[in-house]
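Of the protein chains in this complex, one is absent; all others appear in place.
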Amino acid sequence: MTVDTIHDKHDPLHPQLPYRIADSVNRAMGDVQLQQFVNAATTARDRGRVETCRDAFAERYDAVRRHAGDIKQHTLDHLDIYVEQFIDSATTAGAQVHCAASAEEARHIGIEIAKANECKLCVKSKSMVTEEIDLVSALEDSGIKTLETDLGEFIIQLDNDAPSHIVMPMIHKDRRSVARAFERELKTKYTEDPQQLTQIAREYMRHKFAQADLGISGANFLIADTGDVVLCTNEGNGGLTVSTPRLHIVYVGIEKIIPRLDHLPVFLKLLARSATSQPITVYTTILTGPKRELEIDGPKHMHIILLDNGRTDILRTDAREMLRCIRCGACLNACPVYRKVGGGHAYGAVYSGPIGAVITPLMKGLHNYPDLPHVSSLCGACFEACPVHIDIPRQLINLRRDMVTNRTMPLSGRLAYKLWAIVLKRPLLYRLASRIMALILRRMAQSNDSGWINKGPGPLGAWTAERDFPAPPSNSFRDWWNRHTGGQER
Amino acid sequence: MTTPTHTSQARHLGTDREVFLAKIRGALGAKKGRTITEPVPDVDESLVRLCQTDEDLPARFADRAQALGMQIHHAKVNELGAQIGNILEKHNCKEAVTSIAHQLLNKQVTEILRDLGTAMIDHKSTSWHDQQFDVDAGITDVDAALAETGSIIISSGAHRSRGSYLAPPLHIALVRTSQILADLIDYFDCKNDWLDEPNQSATVLISGPSKTADIEGILITGVHGPGMVHIIIIDDQSQSE
Partner (left out) sequence: MTIALFITCLTDNFYPRSGIAVVKVLEYLGHSVVFPQAQTCCGQPMYNNGYHNDARDLARRFLHVFEEYETIVTPSASCASMIREYYPTLFKAGTNERMAIEALSEKTYEFVEYLVRVQKVDLRSLGMKWKGSATYHPSCHLRSLGMHKESEQFIEQIEGIDLRPMANSEQCCGFGGSFAVNYPEISASMVRDKVADIKASGADTLVCNEAGCSMNIAGACQRQGVVINTKSLAEIIAEGLGLFDSENES
């Protein structure tokens, strides 16, 4: 059984495959209010990022991003060595490290550990990896009640909804939906006041923390030479998750490793600024194994589940740089396409936005997500935002290349480009074709005298559905040049 | 695969470690036993350092900590009682947990609380686990503090509980000026030197009160952790003392 089959087709993050995006795009484009909502939130975050990063790093900002990217790239290029080193040092620190090749195996390991320890109630802090492997429903199916404790994730869990942003999971929900969910599920008095809503959640969850016997978290960084697990959170639920329950399980992808503890500042300085325009997250928790004998609190046992689940497949390709990602969400906030469709779970997977458009097809197969590499204007805003300098547009193009090479692209498209290329390789043919095209376009524009085409056939029709297309003027630049110079090159 | 018994001591759940590593090597085209031949990139301080060691560190620390939403108080050692008393009174705290590794400071604070008549909760008692969520305030010292960001750094240990600075709604942190470092770089270069106890399991950098902006991006403090963090900066460096 794989992640993809245990779900009915209504789960927007684990849809039926192959996933075609058209319906979601239409739905998202139809909800103007949601678009504006998401647009406002992401634009504000993006501006905040630019401001705080410029403020801190001034003209060094780009160089810092490159530097962080270099450290991560080095780690990935030697990941076999660093994973081995991490396993050894984390084990020395007293943690138990398990290796999971797939999502299914990762779920299985966690459930086995939880069952062996007779865990009944799990408190969970926010983790994209656990979303990726769809852990919570598996835990619940095994009789382990699991509570998302990050406020956004908690609300989403109450509403049986799905996160739509890797940092701001409920960017698509407003306070009214929170108010309704709390009234319905927690039986509290209806209020739309965010302060009061937060208070309600706080009170509800505090007692759960005390009762829970299992804490599950992700990790933002793993330190190879010390075996440390680093968690960056703002609410404090991460800290409590690893403080009150007697057992702690960490789910983490192998790409989260960095070589040494002294590398950590580079990433701490970038992560929160890129994600939420804070200089550093409120809580940066560094865990070195479970509670020591003399310590007052903390879990007796700590298990770290290292996840592959397609990461080695990415490592193998020229998309390796994608694994530098520190999940800051900056590329989502910067992306004009995400701003339009992101609120509607249009990316059909756990990872959305530019990062998702690349890694989802890589992890789950291009044939399963043939549209994602194409839903981008390649504007490059993501590349400029990325704190680890991942050339996302180039990676999108490379996926398009792979689709051409493995013939996932429809034949008609391939033929059209072939024909176009044939023309472009022959200057005389190119000039002739340009002339003919210009003639045809001018003829089409004649019907309305404006010099514009307002209804075109074929692909031009998609263009003219919403905007006019210009008719070329009767003289091209080349015509002018030939008159200007009498046909000479110089 | 071994089936774990009642404790969680199963070693080999999931994929065998060698198989797992071999897959990574396969993806990289690397051989088992290879070593790193290229230099590991060092942190380029000229790019990344944001606070110089010769800045006025206590001043910058206070400034940044305040910007993060924490409240700053300055105290000489003999004024500590009044400061703590003020804060506890202002927030109507009837009981507090102390979680202080520095022995002298611990003794002092204990006396202060006794004088104030504040009930002291013992985090070493068995009832602490449930009690921690009902305590009004947690008072801790710190391992170190950072001028760069205004963060305080606290490790857990035999005298400091994780819960004491996370569970109560109010956290009072005692920072000595000699503990203030310039940059994150300076701390992580020698984290262990700053630990109050060697071989501990958890260190946290705290940079403000607990925060969330999950509901419509509106900033709310005090969602899970303390909504209020007061820092008392104790000058232990001035010559005049």
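Letters A and B name the chains as they come in the text, with residue numbers starting at 1 for each one.
Following the convention adopted for this analysis, a contact is a pair of C-beta atoms (placed from the backbone, for glycine too) under 8 Å apart; a residue touches a chain by one contact, two chains touch by 3 or more.
For clarity, every value in this text was computed on a predicted model and none was experimentally measured.
Considering the intact complex, the chain excluded from display touches A.
Of the listed residues A:184, A:367, A:443 or A:478, the one in contact with the hidden chain in the full complex is A:478. Among A:66, A:180, A:316 or A:394, only A:394 touches the chain that is left out of the view. Only one residue in the set A:17, A:63, A:121 or A:378 touches the chain that does not appear here, and it is A:378.
Contact residues of chain A toward the unshown chain are 25-26, 29, 35, 43, 336-337, 340-341, 374-381, 383-384, 394, 397-405, 409, 413-414, 417-418, 420-421, 424-427, 430, 434, 437-438, 450, 452, 454, 459-460, 462-463, 465-470, 472-473, 475-481, 484-485, 489-490.
Here is the rule we go by: only the chains that are shown with their structure count from here on.
Chain centres here are Cα means. That of chain A falls 30 Å from that of chain B.
Here chain B touches chain A in the complex through residues 3-17, 19-21, 23-28, 30, 34-36, 38, 40-41, 43-44, 47-48, 50, 64, 68, 123-124, 128-130, 132-133, 148-151, 156-163, 166-167, 183-185, 187-189, 191, 197, 199-218, 220, 222-226, going by the rule given at the top.
Looking at the complex, you find that chain A touches chain B at residues 41, 44-45, 56-57, 60, 63-64, 67, 70-71, 74, 77-81, 83-84, 87, 93-94, 96-101, 105-106, 108-109, 112-113, 116-118, 149-152, 155, 168-170, 174-175, 178, 194-195, 197-198, 201-202, 205-207, 209-210, 234-237, 239-240, 242-244, 247, 254, 259-266, 268-269, 276, 278-292, 294-298, 301, 303, 305-306, 308, 312-313, 315-316.
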